[in-house]
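All protein chains but one are shown in place.
The chains carry the letters A, B and C, assigned in the order they are written, with residues numbered from 1 in each.
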Amino acid sequence: MLIHVGYDIGLEFPSATPLMLLLDLHAGRRRDVIFEDEFNAPDISIERGLDLYGNRTKRLVAPAGALKLSYRAVVRDSGLPDEVPVNAREVPVADLPNYAMHFLGGSRYCETDELTPIAWQLFGHIKPGYGRVKAICDFVHNHIRFDYQAARSTRTAFAAYNERTGVCRDFAHLAIAFCRCLNIPACYVNGYLGDIGVLADPAPMDFSAWFEAYIDHRWVTFDARHNVARTGRIVVARGRDAADVAMITSFGQHQLKEFNIVAEEVAPKRAEELVSRAA
Amino acid sequence: MLIHVGYDIGLEFPSATPLMLLLDLHAGRRRDVIFEDEFNAPDISIERGLDLYGNRTKRLVAPAGALKLSYRAVVRDSGLPDEVPVNAREVPVADLPNYAMHFLGGSRYCETDELTPIAWQLFGHIKPGYGRVKAICDFVHNHIRFDYQAARSTRTAFAAYNERTGVCRDFAHLAIAFCRCLNIPACYVNGYLGDIGVLADPAPMDFSAWFEAYIDHRWVTFDARHNVARTGRIVVARGRDAADVAMITSFGQHQLKEFNIVAEEVAPKRAEELVSRAA
Amino acid sequence: MLIHVGYDIGLEFPSATPLMLLLDLHAGRRRDVIFEDEFNAPDISIERGLDLYGNRTKRLVAPAGALKLSYRAVVRDSGLPDEVPVNAREVPVADLPNYAMHFLGGSRYCETDELTPIAWQLFGHIKPGYGRVKAICDFVHNHIRFDYQAARSTRTAFAAYNERTGVCRDFAHLAIAFCRCLNIPACYVNGYLGDIGVLADPAPMDFSAWFEAYIDHRWVTFDARHNVARTGRIVVARGRDAADVAMITSFGQHQLKEFNIVAEEVAPKRAEELVSRAA
Partner (left out) sequence: MLIHVGYDIGLEFPSATPLMLLLDLHAGRRRDVIFEDEFNAPDISIERGLDLYGNRTKRLVAPAGALKLSYRAVVRDSGLPDEVPVNAREVPVADLPNYAMHFLGGSRYCETDELTPIAWQLFGHIKPGYGRVKAICDFVHNHIRFDYQAARSTRTAFAAYNERTGVCRDFAHLAIAFCRCLNIPACYVNGYLGDIGVLADPAPMDFSAWFEAYIDHRWVTFDARHNVARTGRIVVARGRDAADVAMITSFGQHQLKEFNIVAEEVAPKRAEELVSRAA
């Protein structure tokens, strides 16, 4: 299966402004990229690096005026849906590696301290393992009403639990927080979802977000927003929550003029066209 | 100058419980340790590691019943007070290294999104540099009333700003959040304060906390709680905020039975006694 | 495409001996694992972690006597051969991220200092980019004669260049060293090769080894040993050279009694059998 992904982002700045971008495909998917191209202003100097979580960063100073950032790639994918490892066991805390421990604590949008009593009341009686994380997803999926109009960048997991409304990141935050309360490491993921022509939730400044729980000594994908197995997730970045993986962080004022996401399955023939047109 | 530091911590567990400890002196001070000893139960197996921030972790499974953790060390220190680099300049965001960028974002107790407008209103007009961070400390020092009785583990910087009461961690969180809002990287620090016989704020489960701001291409110490230059800070751990550097994280129920901190300057003769007694 | 991988390793120790294992599939492939199982002695306590390069480590203390380590997994793979990005450009040193810079220097088996003049003489005139790395592979492939009997764990790239004999790791080391001499970051990779029933070079204590060069802002797979596009590479570990990624490091004496590698494509029906048999 081949997936065509990309973006066109138009920004406008009153004065020269530093930017940090987390838009690149995650290092773990780089080897699946069979073609990619960026179409940025030619005179912009971009500095590449890795953040603390291994995400690939790009930094630049946007000049005053308009800035256009465009990207297209074709990525190979197994085409298989999210796995459903019903026998996966939780890992006892004593056996967790240190890097998983990092994803047990509280973070900006996941107040584990506030939610711990609720988590144990709701899920403490459920048999540990895959089924318990799935129960968390079922609960969150039914508890929060998706409402794109109600998006708010300061909404935390605890607020989402109380307000019962939100967008994909709120579903993820609440499920992540519940997992951590139960001593299951969980990380926030954003990226492209390639099994549909456009993102289901085409929100300016908002990729689709899901999460991974560390069970069975590996990170398993869960999606409390859609709560069904999906195909073609192309990870861009992982972190403790949305605060760690903003697509664009602007250190100064800016206006968003255009935000267009591409994420579609393509036939091999069409992929060849895309590649040859770019060459 | 020689500083005698240590702790006696008594805990009780209803059943075997995994623990993560961030009690060791920071790796950056290890070379100043001229003597140290731990007095733990002999049959406890401790696994050492580093967390994502370079802090030295110890992990163990506490058996059911009572657990006593004790530690004493003698540490060399320059004896000089916190520096006051009045000419230190802020680093433009474009020149910040990636590892400092990590300390610009929001975190569990530092809601930069909520506090940005307030920060710019209060401090936006002040000349960038050391003086602006000092102005933040002055404001926080006067804005929050220290009240040990009012300690609350879920209080965030924004809550502290509104409630105007708190303990040392709240002073640190609010000052850190303001710095980050102004694009000055800031990290949370806890550790021993060695210029007094006992900690000024002898709080169970609470080290003294201060912060560091990244100015002039280095991390400079600030302390909004005391707001005067102190001597003999022995760093234990650094992180984004208190959520990253809890002294003891217990993954299960426990009771705290004893909590005693030692942090005192000692004369060379007394240090020799301490060392020889332990040998 | 589904690939069945695994190992059976039998070791014998005269006394209790610490081991470090780098046998787990790389974190970047974990999400492709649709089933896996380990069959170790039940009373062995294994501590998991990450090494400096992000490889997944397991550590244990082998008791005196015989130790058997077995593992089987079924892994999804795109089934596509190694890509041939003929237009991929080298990245100017000034634009390399710091983490790629790490793979420009000398290492245990890659003496860039000794080989730099030779590298520039052989490849300095070739147009930078994919073609130059391919020219290195062609040269190394023809220059070294594969001879499994001539394996030697202390042979370096410079020695392989002079002796003109070696096994897969020697091909990789020499090609890596040449790349680095030309300022192209290159890392050593070992893992399973899934397009054949058994490894082409079934060497005790020796996975198949290949390398990746950082061109076009990504890591591209090359294999100077086989020098043809292969299918189904399942990465286990990456490092600067073989010294970083030994499958088994024993801190004491041991004897290798059994060493059996499985790496074979399986039909979906057979994969189902393997899974259900294990459940």
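Annotations for the structure displayed:
To be clear about the criterion, a contact is a pair of C-beta atoms (placed from the backbone, for glycine too) under 8 Å apart; a residue touches a chain by one contact, two chains touch by 3 or more.
The model shown is predicted, which means the values in this text are computed figures rather than measured ones.
The residue from C:M20, C:I44 or C:M247 that touches the chain not shown here is C:M20.
Remark: the omitted chain is touched by one listed residue; of B:A16, B:L50 or B:L256 this is B:L50.
Which of B:R30, B:K68, B:K127 or B:R145 touches the hidden chain is settled by the complete complex: it is B:R30.
Among the residues C:D8, C:E38, C:D51 or C:E83, only C:D51 touches the chain that is left out of the figure. Not every partner is drawn; the one left out touches chain C at residues 18, 20, 49-52, 57, 59, 61, 92-94, 98-99, 101-102, 105-108, 110-111, 113-114, 153-154, 183, 243-244, 246, 249, 251. Although one chain is not displayed, its contacts with chain B can still be listed: residues 27-28, 30-34, 47-50, 54, 76-78, 80, 83, 87, 95-99, 217-219, 221, 279.
The criterion applied here is as follows: only the chains that are shown with their structure count from here on.
A summary of chain positions shows that the Cα centroid lying nearest the centre of all protein Cα atoms is that of chain A. With each centre defined as the average position of its C-alpha atoms, the distance from chain B to chain C rounds to 42 Å.
Of all residues in chain C, those touching 2 or more other chains are 47, 49, listed in ascending order.
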